[in-house]
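Removed from the display is one protein chain of the complex; every other protein chain stays in position.
For reference, chains read A, B, C and D in written order, and residue numbers begin at 1 within each chain.
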Amino acid sequence: MSRTWAFLSATRGGARLHWTDWASYGYLFLGVFLMFFPVIWLVLSSFKTEADLQRYPPTFLPYQQQTITLDGYADPLPLFEITAGEHAGMILAQLRRVGLQAQMVDPANPEERLTIAIADRVPVERFTLATENYTELFGRFNFLLYFWNSTFITVTATLIMLLTNSMAAFALSKYDFRGRTVVLLLVIGTLMIPQTVVLVPLFLIVTELGMFNSLWGVIIPGAATPTGVFLLRQYMLTIPDEILDAARMDKASEWKIYWRIILPLSAPAIAVLAILAIMWRWNDFLWPLIVLTQSENFTLQLALNSFQGELQTQWSSLLAMTVLTLLPIAMVFMFLQKYIATGIASTGGK
Amino acid sequence: MASIELRQVRKAYGAAEVIKGIDLSIAHGEFCVFVGPSGCGKSTLLRMISGLEDISGGEIAIGGEVVNRIPAADRGLAMVFQSYALYPHMTVRQNLSFGLENINTPRPEITRKVAEVSKMLQIDQLLDRRPKDLSGGQRQRVAIGRAVVREPRVFLFDEPLSNLDAELRVDMRGEIAALHRRLGNTMIYVTHDQVEAMTMADKIAVLRLGKLEQFGAPLDLYNRPANLFVAGFIGSPKMNFLTGQVDAGDRSLLHLDTGETLRLPAAGFAQRAGEKVTLGIRPNHMQASAEGPVAVQVRSVEQLGGESYVYGHTATGAPITVHSPGQTRIAIGDTVRVGAPEDETHLFDSASGLSLREG
Amino acid sequence: MASIELRQVRKAYGAAEVIKGIDLSIAHGEFCVFVGPSGCGKSTLLRMISGLEDISGGEIAIGGEVVNRIPAADRGLAMVFQSYALYPHMTVRQNLSFGLENINTPRPEITRKVAEVSKMLQIDQLLDRRPKDLSGGQRQRVAIGRAVVREPRVFLFDEPLSNLDAELRVDMRGEIAALHRRLGNTMIYVTHDQVEAMTMADKIAVLRLGKLEQFGAPLDLYNRPANLFVAGFIGSPKMNFLTGQVDAGDRSLLHLDTGETLRLPAAGFAQRAGEKVTLGIRPNHMQASAEGPVAVQVRSVEQLGGESYVYGHTATGAPITVHSPGQTRIAIGDTVRVGAPEDETHLFDSASGLSLREG
Amino acid sequence: MLALQRMLGIHRLAWVFLLPNLLLFGLFAFLPVILNVAYATTGGANVLLADRPYVGAENFGFLTDCANYLDPNSCREDKFWRAVWNTLWFVTLQVGIMVGFSLLTAIVLNREIRARGFFRAVFFFPVLLSPVVVALIWKWILQREGVLNAFLDWTGVGGYNWMVDADWAFGWSVFLSVWAHMGFYTLILLAGLQAIPRDVYEAATMDRASPWRVFRRITLPLLSPTMLVVLVLALIKGVQTFDEVYAFTGGGPGTATTFIIQYIYEEGFAGAPRLFGLAAAASLMVAGVLVVLTLVQLWVSRRSANG
Partner (left out) sequence: QEIRFMCYSDGNECEVYDDVLTRFEAANPGVDVVVDVVPYQAILENLPVQLAAGTGPDMAKVTDLGGLNQYYLDLAPHIDTGYWDASFGPILNWYRVGDRQGYYGLHSQLTITGAFVNATLFEQAGIAMPGSTATWDDWAAASRAVAEATGTPFPMAIDRSGHRVAGPAISYGAQYFDAEGNGSFEGFGPFAAAFVGWNEDGTFARDVWASQGGATYQDAAQEFINGQLVFYYSGSWQVGRMDSQVGDLFDWQVVGSPCGPAGACSGMPGGAGIVGFEQTQHPEIVAAVIDFLAQEDIYAEVAARTRNLPAHAAVASAGVQFEGASPAAQEALTAFAADLADVSPIAFAYQGYAGNRAMFGITVERLSQAIVGELSVDDAVARMGEDLAAAMAASQ
């Protein structure tokens, strides 16, 4: 305990805690509660049965009613604890319920039938994970294929995006040329039109280019995101020009400067953009939904949402699928977030 | 060939002109030192030669070719930045090899050269560190190494030794001189250190407020400064200046403003009778002796062990420094009389500041 | 009261120990200079005193109070960073006034103080510029100004004058000394400049590889260096060292490794017969004369105008520097014989490096 | 590359770096916007432009036909104006709260704290959830017999039917969208904080700056390029808020949380008939307002950078 305390109550440097450290930890734990608790709950809920999901009031952990298989009864019988009446305190198995009465038997004595008022019994529930939510998914459709499609789209689109955006951001932040402001304004300007609206025109263009029902139809337009250019440009503005000067004196070509100096020094922004791009592409739903109509091209998100019908949505499957699709990007995030903390501690000069 | 020619080179930041028309011609293989007060434009000039800074006016030629429009990377120079500008994300080794990689040097040769240079700069223990884990002097040496390793036709050094200790500085001075001898290339070197300037330079350019005051061999500048500014700037501590008026009759008599009278050198200077002039005497030529013509009130004394400095002022308040070998017995508050051998004095026109030396 | 006490202070970066247990005690109002080779830990030590760097071991006390756990902002110090660390987004004026605003100085007083300090540092023309529009030396002066303007109880200067020209440096030296006199506060000053160290310090701490080699008044260090390292480090150019063995019979005869024989000072040193010792002679005590006991092959000559240096080596290759006033006629390739007055020599035990001086 | 560089000169080289991106942009970002303009000036319910009759500014006229812009009930298209005013309120609240908390979080997460990676993940995870799931989670929590009410009942405060109260539904929508997107901006700001050299902070420490003054005078100004990204994006995305609130309240109760994109979506895509023209016209009007707001932000930031 005291070791835990020492761990929690010390900053990295080892010095004692300043009040700002206390405030920080306070804030963080509040954050864990507010931000993370719902996510945990979501994960736990993905292990609930469809019926359990609908139950009021919702429980935190997945519970299922216990059943028992008795000789002479084909189906497993649900167990109840009796709360009142002459059998109070017993655990009985229910045969059937008729109106306000239930016919029950004592598992120890399956012959004798008891009649109990339904208000006098509560189900015996136990923590049980409905793993079938997951296992069914794999039987239900070609999970691996969709996983591959999603991965291919995500990786390719992210790489194209990082490359083209960072090149453009480099030009827009480190060169003075005519038309720079115009390009910058155009880039920001395209952000203004909501994606929902351009979906149809974009669809017509992609169809015209023959990319309908092709993974490239998702990849290429996905790479043309203005956010990345804007984000990277603003970050690159903070890289001291003097380092570029030094590279020029070292006879580096402009491409080399971009590749060996600007890119590594933008690592935090690149990491952020990579995380965002991966997330965008991986979670993208509306656009693949309109471009990809053939199941061999489906992404995980499309498959995930195929549980949404007109009249009914199968939440248990949808949640399980959500958690499954969440796992890979959660891991990617954990991996990439390290790079966010690789900024310029000092510029290596004066 | 890497001669460097500056013709009426100018630089303005907006309205502020910081380089005001400089003509300079540095021969191939020459070691040229730029000196001048802080903020006079040395770094700016260097950056203009390197191609990193646009030229507001005039022409720069390297090896006879005008390079005004040639980008920095193609001018074939290497530079040590005053602020180092190391690549923060690269290790020392990578900092050193980056330039070599850019000119497609084969791997083994890069390894060899980096090893050689880092050894020379005594940073071979640090090759795998990042700049942020280095001390100031170590960073500065990496900056030197980065330029040196490429062996270009022209070197530009901007105060490369300012953060090194005396011993290392002497070593590095020696290494740079050796490098210069070995490569035979042109070097331009900015420094504030008198010793560096005097010992390393083939030619010194003295700058002031964006203008060239004098350009010549070190001892020439020391012995025959063209004007008051150069006289005051070259040599440390600063030359002592005494203002006065040449005797109306006897051109070799100088009446100081303090009322004291001095003998002027008989020949070599072109002072006219009655002219207002400034007499310059270097601190180490000042001698304290009972017969010294000028009375000096001692304000402070610095004992360096092997030598000592006495600071004081004349009756009119002109500061006087006396530098003498060994440890002195003069104390604060003393009044001493000082003088100097006549042939160790310099004479300047008080109005224009120009030297009155003949020929 | 702002005395500073270091007790067994240590600093390690991971496995690398860069400060290896330093004990030091600086009295209130003292001007203490840290010197030592590049990378020896001067800046680190300063940063530990300031509180910016955690202390891996030992204790630091300011004004008698242990400050190990007191955050930097509450220690009441001001610091000039070796890397300046100016606020890039603020003008010079804002850079200077920021610290004053933090301690709620009234506006008019800020204005007054900033004006005063910027005038003293000769940057009053630049108050509305941003750091990026300044020259290296101007930036350095802003960095000094930022510390000075606050008049704290302790000043920490990390090579504050390294990028200034000689004249400005002399001026600034004077200003800092005046400030010290006026405020009477404690100052710790890192420098590579011998002259600065010798002239400004009340006490000099000589550091080497994270250890304190000697701590004392400047002339003490110069005249009575505790060991070979201090002897070599204090004084520029470096002291000459000649190794040899004390005569088996006559304690005052030294047989150099070159085969030559020297007389040792009669008293003051505790050499034993037959012991291996190192003789130290400062370049300015070296005299070239026909009777000099040691033959030196001249390798290079530096003429500085007012003084000159002759570099050479003995028969066994030990480097020898001779510093003489005026301009010399010795030329490269000459062999000269040199010697030194007996009472200007130092004697060290060759094995331990410690001085053999008695008392 | 070097040859190309010599041929073009450094300043024109910029276009080479821009080219790939501009190509993608031109085709997949600018062109759709141009087409969008074409849609806005045509009518009918047909998808293909060729089948759509040109109607000029009719769509715009329809949207702006209002007796009093402050009273949606007096407008021909009352739904549009309700959405406009809702959006305005929403953005004001949401952008302010979101940027404030993102900044606070980024600063805390940038400190030397234990388990930094874990805490970063915690604040970022909600961003990974799809809007539907975000809405689902908070519906569970806020529904009449949800977790929050269970908790309030337990504390004795008593539950409340949040979702049928227009003001609460609006407030929770703001909360939910902040919850869902804060991690995004936190991450961007975190990267921005890394670009501030450490030695400047050290200097400020030596200058005895209080934490607040360090924040005000060092962090904020040096973070301003990143802050600009965050502000511009937050504003734009705020105005474009849709999915999660739509899945959360469907725009209700009534039209209390109907925002402009929901209007566009329902008119142009989900509803029947599909009025692409009207949707496009509305989107252009929104874009126009956004352009103006962004220019103001750029101008302000440039001015504060110079002044």
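Keep in mind that, in the parts below, a residue touches a chain if its C-beta (ideal position, glycine included) is under 8 Å from a C-beta of that chain, and two chains touch if they have at least 3 such contacts.
None of the values given here were measured: they were computed from a predicted structure.
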> The chain left out touches which of the shown chains?
Replying inline: A, D
> If the hidden chain were put back, which of D:V91, D:A106 or D:A169 would touch it?
Replying inline: D:A169
> Of the listed residues D:L4, D:A115, D:A270 or D:V296, which contacts the missing chain in the full complex?
Replying inline: D:A270
>> Among D:A45, D:A115, D:V157 or D:L295, which one touches the chain that has been omitted from the display?
In response: D:A45
> When the complex is taken as a whole, what residues of chain A touch the one chain not shown?
Replying inline: 50-51, 54-56, 78, 94, 97, 99-100, 141, 200, 203-204, 207, 212-213, 289-290, 293-295, 298, 302, 305-312
> Which residue numbers on chain D touch the omitted chain?
Replying inline: 43-48, 73, 78-79, 144-145, 161, 163-164, 166, 169, 246, 249-258, 262, 266, 269-275, 278
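The criterion applied here is as follows: only the chains that are shown with their structure count from here on.
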>> As a quick test, compute the distance in whole Å between the mean CA positions of chain A and chain B.
In response: 64
> chain B to chain D: how many Å between their CA centres?
Replying inline: 59
>> Centroid from C-alpha atoms only, then distance chain A to chain D, rounded to Å. What do you get?
In response: 19
>> If a residue has to touch 2 or more other chains to count, which residues of chain A qualify?
In response: 13, 253, 256, 342, 344-347, 349-350
>> Going by the contact rule already set, what residues in chain C reach two or more other chains?
In response: 71, 82-83, 136
>> Using the touch definition from the top, list the residues of chain A that touch chain B in their complex.
In response: 240, 242-243, 245-253, 256, 260-261, 264-265, 267, 342, 344-350
> Which residues of chain D touch chain A in the complex?
Replying inline: 1-2, 5, 10-15, 17-18, 20-22, 24-25, 27-33, 35-36, 39, 47-49, 104-105, 108-114, 116-117, 119-130, 132-133, 136-138, 140-141, 145-147, 149-150, 179, 182-184, 187-188, 190-199, 211, 222, 225-226, 228-229, 232-233, 236, 240, 242, 261, 264-265, 268-269, 276, 279-280, 283-284, 286-287, 290-291, 294
>> Quick check on the complex: what are the chain A residues that touch chain D?
In response: 7-8, 10-13, 20-21, 24-25, 27-28, 31-32, 34-36, 38-39, 41-42, 45, 56-58, 160, 163-165, 167-168, 170-172, 175-177, 180, 183, 186-202, 204-206, 209, 220-221, 223-224, 226-227, 229-231, 234-235, 237-239, 253-256, 258, 268-269, 271-272, 275-276, 279, 283, 285, 301, 305, 315, 319, 322, 326, 329-330, 333-334, 337-338, 340-347
